[in-house]
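The following block contains the structure, expressed as structure tokens.
The complex appears here minus one protein chain, its other protein chains still in place.
Up next, chain A:
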Amino acid sequence: MIDVVGTVKRWWLNLIKHIDFPLLLITLAIMAIGLATVHSATIDGNQRMMSQAGNMGVAMVIMWFVSRLAPQKLMNFAIPLYILGLILLIGVFLFGVKINGAKRWLPLGFTRIQPSEIMKIAMPLMLAWYFHKFEATLKLRHYFGAALLLFVPFALIAKQPDLGTALLVGAAGCYVIFLAGLPWKIIVGLVAAAGAAAPLLWGMMHDYQRKRIMTLIDPTTDPLGAGYHIIQSTIAIGSGGPVGKGYLNGTQTHLEFIPEKHTDFIFAVYSEEWGLMGNALLLFLYTLLIGRGMMIASAASTPFSRLLAGAITLGFFTYAFINMGMVSGILPVVGVPLPFMSYGGTALVTLFLGIGILMSIHTHRMLVKK
């Protein structure tokens, strides 16, 4: 007799072989909150919850595939993906289409793509590979090489202008360089230099970027323009109070005072309805996610995988911190979605690529050790 139960069990075990359950459960918890909040944010208009659930499904299938690729295979992708991203970014610079004053999209005839999104993964991948390769003979000049690999795409994205994405890509690269062991002396020197160069940077900024920073310092200067977002989202959070107004009861949300409420400003919706209690829960879940990611990085078996895992994990942190910071009015509005919460398929795919890579690194570590 054929062992049906055994076959199914083997099949099932093989299927979930590379799934890291702590990571999966944490992201599922955050996504459940996200779905409920998308529902609340879009209940008065075009309902987006089902569509977002679909996005999640697709993204998780991608995660599953990626988790099954061994880190060595991932390493093979580093250079081609980075070069592809770079070529596309140059393409955007030369032939990009302008939407809302920013040149971010590359038309491909049938569709258009946003190459800066690729760089969010390609950048840490490339630099992790780079430091892995030179790990044994690491010299100061290698850090310069890494800085160059980081700077070119960063500048191209910042030039579009897309400050939010440039920041995320730049941060991902910096994390790899830092974790790879950039000497403290240089770090201190760079921080000091950056402080000195701040006025210079101010001069290089676009008017709208300066305006964002000015309205951050005092949003009331432009209550109907750039400051409106911050004022309204701050009111939403503040009026939520310790326990919130209750699910679907946020007045700021449902009276249309919060702009982009199912995408970049979804945190305002959540915070208004669930209050400080809800915020604490969400911060806790993000802390768990980052903690799990760091555990994976720490336990990783090769320099490549530990650097990549560290950078991806810190990338999640950066997303979450910048988004919640901007919505609550302590950081400038730079257009960064809240991970696993904000509506949008592209961002979810990128995020789950990251989760998939983390799972791959973790579930393949023993094989390498052998």
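As a working rule, a contact is a pair of C-beta atoms (placed from the backbone, for glycine too) under 8 Å apart; a residue touches a chain by one contact, two chains touch by 3 or more; residues count from 1.
One rule holds for everything that comes next: contacts and distances are computed from a predicted model.
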Name the absent chain as its UniProt record does, using one of the following: "Peptidoglycan D,D-transpeptidase MrdA", "Alkylhydroperoxidase/carboxymuconolactone decarboxylase family protein", "Chloride channel protein" or "ABC transporter permease". "Peptidoglycan D,D-transpeptidase MrdA"
For the chain not shown, which residue from A:Tyr82, A:Trp105, A:Tyr130 or A:Tyr175 touches it across the whole complex? A:Tyr175
Among A:Ala136, A:Leu200 or A:Met366, exactly one should touch the missing chain; which is it? A:Ala136
Kindly state which of the options A:Leu23, A:Leu314 or A:Ala347 is in contact with the chain not pictured. A:Leu314
Among A:Tyr82, A:Trp105, A:Phe257 or A:Tyr319, which one touches the chain that has been omitted from the display? A:Phe257
When the complex is taken as a whole, what residues of chain A touch the one chain not shown? 44-47, 135-136, 175, 178-179, 181, 232, 234-242, 249, 251-252, 254-257, 271, 275-276, 279-280, 283, 286-287, 290-291, 294, 297-298, 302-303, 306-307, 310, 314, 317, 321, 324-325, 328-330
